[in-house]
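Pasting a structure below so you can have a look.
Of the protein chains in this complex, one is absent; all others appear in place.
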Amino acid sequence: MISFIASRISFAALVLLLLSGFVFTLFFVAPGDPARIVAGERATEAQVAMVRENLGLDRPVIEQYFSFLGRSLSGDLGFSYRNQQPVIELIKNRMPATISLCIGAVIMWLCMGIPIGIMSARHPGSVRDRLGQGFVLVGVSFPSFVLGMAALYFLYFLPRQAGFTLFPPGGYRSFLENPLIWAWHMALPCFTLALLSAAIYARLTRGQLLEILGEDYIRTARAKGLSERKVVYKHGVRSIFPPLTTQLGADIASLLGGALVTEQVFGLQGIGSLAVQSVQTQDRPVIIGVVMLAGFFIVLANLVVDFLYFLLDPRIRS
Amino acid sequence: MSSEIKQRSSFELTIRRLIADRAGLVALAFLVVLIVIAVGADAIAALTGHSSAEQFRETGLTPTGLPVPPNAEFVFGTDQLGRDVFVRLAYGARISLSIGFVASLLAAIIGITVGLVAGYFGGWIDAVLGRAMDLVMSIPVLLCMLSLVAVFGPSLTLSLAVIVFFSWTTMGRVIRGQVLSLKEREFVMASRSMGAGHLSIMVMDILPNLGAPIIIYTTMMVPISIIFEATLSFLGLGIVPPAPSWGGMLAEAANNSIYMFAWWLVLFPGLALLLTTLSFNILGDAIRDALDPKSTVKRSTKKKSRPIGSES
Amino acid sequence: QEPQTGGTLRILGTAEVDRFDTVPPATADTGSFFRATTRQLINFAASEDPAEQIAPQADLAASVPTATDDGTTYTFTLREGANWDAPDGARQIVADDVERGFMRLCNPYIPAPAVSYFEDLVVGFADFCAGFAEVEPTVEAMKAYIEESDISGIETPADDTVVFHLNYAANDFIYLLTLPVTTPAPVEVLDYLPDSPEYRENYISSGPYTIASYIPDTSLTLSRNPAWDAESDPLRNAYVDEIEVIAGVQPDAAMQQLQSGDGDMLYDINVPPVTVQMLTMQGDEKISTLAEGASRMIWINTVSDNNDGALRDPLVRQALNYAVDKAAVVQQVGGPEFATPLNGIFPLGILGHHDFEPYPTPDSQGDPERARALLAEAGYPDGLSLKMPFRNAGNGAAEAQVLQASLQEAGFEIELIPTPASDFYPRLITNFDNALNGVWDLVPSGWSPDWPGGAARSIFQPQYTYDGTHGTFNFSDYNNEAANEIAERALSTTDLGEAELLWNEVDEVVMADPPTVPLISQTTVLYHGARVENFLPYAAGGNGDWTNVWLNR
Partner (left out) sequence: MTLLSVQNLTIDIPTGDGDVQAARDVNFSVQEAELFGIAGESGSGKSVLSQAIMGLLPQAKISGQINFQGSDLLKLPPKQMQRLRGNRITMISQDPLSSLHPFYTVGDQITEAIRTHRETSARDALAEAIEVLGRVGIHEPGQRVHDYPHQFSGGMRQRVMIAMAIVLRPALLIADEPTTALDVTVQAQIIALLNEMRKELGTAIIMVTHDLELLSSVADHAMVMYAGNRMEIGPAEAVLRTPAHPYTLGLLRSSPSHDVRGDLESIPGQPPSLLVEQKGCAFAPRCALALEICSGKRPPLRRFEDGTQSLCWLENKAERGRVAAAPVPSDDEASQSDIVVNVSDVRLTYGGQSFLSNKPGVEVLKGVSLQLPRGTTLGIVGESGCGKSSLARIIAGLTPPGSGDVQIEGESIVGLDRRAWVEMRKRIQMVFQDPFGSLNPKRRVGSIIGDPFRIQKVASGIDRKNRVRDLMEIVGLNPEHYNRFPSEFSGGQRQRIGIARSLALNPSIIIFDEPVSALDVSIQAQILNLIIKLQRELGLSYLFISHDLAVVRHVSSRIVVMKDGQVVERGDTQTLYDNPQHPYTRELLAAADPQYRNAGSAPVVDRGLIA
């Protein structure tokens, strides 16, 4: 186990190194000029050159990269070109929204996908099965920005025009301040994001459970005289957790992508919108910081997933 | 004679089961119609007399530049530039479907190759390829896409490349897993004992057994790619206007708040997207059921019986 | 209706207020923020009257002075009671603060682009800046330089008197002084790098509001500045108690919130034409317009060798001017309320604008035949293939496609190249190498003068003059000696009527050899929430004036 964790951590380090190299090269391959953005569109060449020098952008790429690596090892990701805040600070400010969004969405999609999948697997081919699968399929059939905008339009704007408030217009409220308001604000974004993946989980659950319900040990459970409910939930559903966990690990990366769009639509100031903003303003230190952070989280989440898997499947444990 | 009939029975059975699945058949029919529309987009344009990029500033726009709703001239209405939404949808089908097909096909080919090689050879090759897949999966896709487009500018090729780059891993993992168990099967050992080389075993023995996951995952990947392109369009990273894609049309409707007024700009492309995705998913399910008779038996036996769980 | 005080004004934006410091380059939207927290010698009144919107008024200055010495000397008296919200309590703004403000403009850490307007104009400023450029960009070095140097053209004979000496007469100097970059600087700011986090933390306001809290990228809350004295400020009424600027709201979400009353005003969001038309149809009266002198045009690349240098031929450029359907562009942005076809370089609302049509077309809808004929005459009977990058954001794609459609009809094959907004100006267009190498042939572009009203200089100089060093917004180094000569006269005459005629002449001379295809004069459409009363457009902020609205509670 320890060697496993060690290898995972070294892999994480490798991922981060490669990612940072990738992003760094990406922005140096192209002659994009953050200095011009900082100096202003109307600045003269001389002024731009001055800013370029101040930002250290005139130094050789390799040198910049290594000084960046050195600094980031000590936890310093540099300063935003845009508002000169430390990148770490910016990311820290943005974390709560993104974390709330992602965790909320994961919980929601599990709460939608798994029960629907179970229902479908228990009555395969039935009307309920088709309806359930159809519902979740609608979720994957639309790009998330359409879902988000529809949610805002129908659940915020129209009720508001009609004179009552169903959901807030977006924005993030701190959980620590008031968990209820937090939940109220997170409901629509989380739902939008969750709908994307709910289908995958519903189908995965359905397929796996159908398979498992045909296993010998399920017959054993029935032969014991257990109620059907217990057979399905205690013996059947328990067995789909390991594959679901694996899927979860694979979904983290796309989750962040979905969060990016969702944050945009719902005006959540999270990591995703920070990324969009930084790309739009060529705020290189922030982009690199965000990409590396995202990579770090994906690797970390996968580590957690592996660990969960380890806990969930006793066969691996020993 | 009977052997002649039976020769194809496995394939035949699959087709028979496929045809017996009504939902699957409807889905297939819809996709065929869609492909016909996509291929015949020029004909549709000729029929309506509207090309996809032509702007009807007189009849297709109000004097203040608002699009007009569906009417006799424009069956699906016009967009914010006074272009025929119906014609653009047809051309959009062309682009969206090509993106879907090409991206999924490329991703499938890469995924199959990598999965096959990794699973078959195992050892350090598997370790390296497996880590490579992990690495790709650890990359925040959209973020990198954003950066890439910021650097290279949006283009169809770039969108395709990115979609492919980030979606082959799913296929790769599935194939690898399957190959890991397939290569332990005795028929592989049997081939080996007859002196078959690696390539022969991979192509002749293992590949034919991967048909089901390949078809299923490729059909699933098509709508995912189409939607991915839509998201890219929304972020301004999609294909180059005035070429229409469904996602691009939705993104245009979304970006200028025009959807609050011109519902038809969201409804029709949205519907097209929804039906296409649904069709691919249903078709994928149908193919899976047809390829795997076990699941068909299971389903059809249980369909007729009362649910196992009911106790009252 | 009686004004009401109190309440929190909620401003919605996609991006945050980008600058707290007036020195580094800031977006035009930041003008609203500066209006609330800083004061300049001269400023504009918030008003619904287009004429009043662009009339310079005394702000810090007790009155608007007239030039002496043939227009080369301006003497200002500072208003009493105009205070800094200094750490040790309210402190009167003095003449040295005004000079210090100018000194910071050419700091070597992050200089103000607008410094170019003053460098040649103010006596001794160029020398000062040349010296400053040699200084290390550190707080200590810059502070030392500012403290021991002097701009000879800015005299401070008394605490309440500032005298500007100009190298030559400039009849728009008063307008220049409305720019936020001319904001005085208190002595404390020398201890921080411009707009650094420390600067923001120790913000010293001179306007009616000051910063109460700031969460980067998320929200900025302004509260009343205790050091501000209403008596000393003729332009700002400061009815609301607090102003909250919320970032990260997408345009259509923002519009929904405004219509629902969850938001009051917009920060960096343009009201989409469709929405305005919808609102107009619904009889919503919370719509107002503001002419800031913004215009759109197509720039023509006259320096590349593409098509064997076809675009260097004035005939081809004239053909382009005939080809474009300007009415379609107007329609595209929402109709005549939002824009009018433009035929010269000076848009509506700018001193120098006049109605003329050098390349007349029926109803401004373009004349493809005429264009084709000219093209053929120039030796391109089969038309030309041109690359046109466009800014892939907002209305950019729609506009590009409209242009493509009408140019196509006149025989110009247009290849559209979508370019991310972040890349369009900084990387693609302002980089002269790209023009030389023929990366683009045509490019739809826009320009707003740095200040409203008498801003012909701010349109002509950066775009249409070339003095040997490449100007950023003169995309293909256009230069016209005849026009330059007339412009010089227009700037130095003290007679504004004569100036106007001279500018008209400049316009005609330039358009005879057109480096651009002028498209439209734009009007900004403003919208606000239902609670907001006394919504008056403030020209330098491009939006309603935060300091003059009150909330209907």
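Lettered A, B and C in written order, each chain numbered from 1.
FYI, a contact is a pair of C-beta atoms (placed from the backbone, for glycine too) under 8 Å apart; a residue touches a chain by one contact, two chains touch by 3 or more.
Note that this is a predicted model, so its numbers are computed, not measured.
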item: Neighbouring displayed chains - absent chain, whole complex; value: A, B
item: Among B:D79, B:D205 or B:E252, the residue in touch with the chain that has been omitted; value: B:D205
item: Residue numbers in chain B that touch the chain omitted from display; value: 3, 6-7, 9-10, 185-187, 189-196, 200, 204-205, 208-209, 211, 296-297, 300-302, 304-306, 308, 311
item: Interface with the undisplayed chain - residues on chain A; value: 215-217, 219-227, 235, 238-239, 312-315, 318
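Heads up, the rule we're going with is that only the chains that are shown with their structure count from here on.
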item: Whole-Å gap separating chain B and chain C, where each centre is the average of the chain's CA atoms; value: 47
item: Length of the line joining the C-alpha centres of chain A and chain C, rounded to whole Å; value: 39
item: For chain A paired with chain B, centre-to-centre distance based on mean C-alpha positions, whole Å; value: 23
item: Junction residues of chain A - those touching two or more other chains; value: 30, 32, 149, 153, 264, 279-280, 282
item: Chain B, residues touching no fewer than two other chains; value: 150, 254, 260
item: Chain C to chain A touching residues, read off their complex; value: 15-16, 18, 24-26, 108-114, 116, 133, 137, 195-197, 215-218, 246-250, 252-253, 256-257, 259-260, 262-263, 420-423, 425-427, 430-431, 450, 462, 469-473
item: Contacting residues of chain B [partner chain A, same complex]; value: 23, 131, 134-135, 137-144, 146-148, 150-152, 170, 173, 223-224, 227, 230-231, 234-235, 247, 250-251, 254, 259-260, 266, 270, 273-274, 276-278, 281, 295, 298-300, 302-303, 307-311
item: Touch list for chain B against partner chain C, complex; value: 53-55, 57, 61-66, 80-81, 149-150, 153-154, 236-237, 240-242, 252, 254-258, 260-262
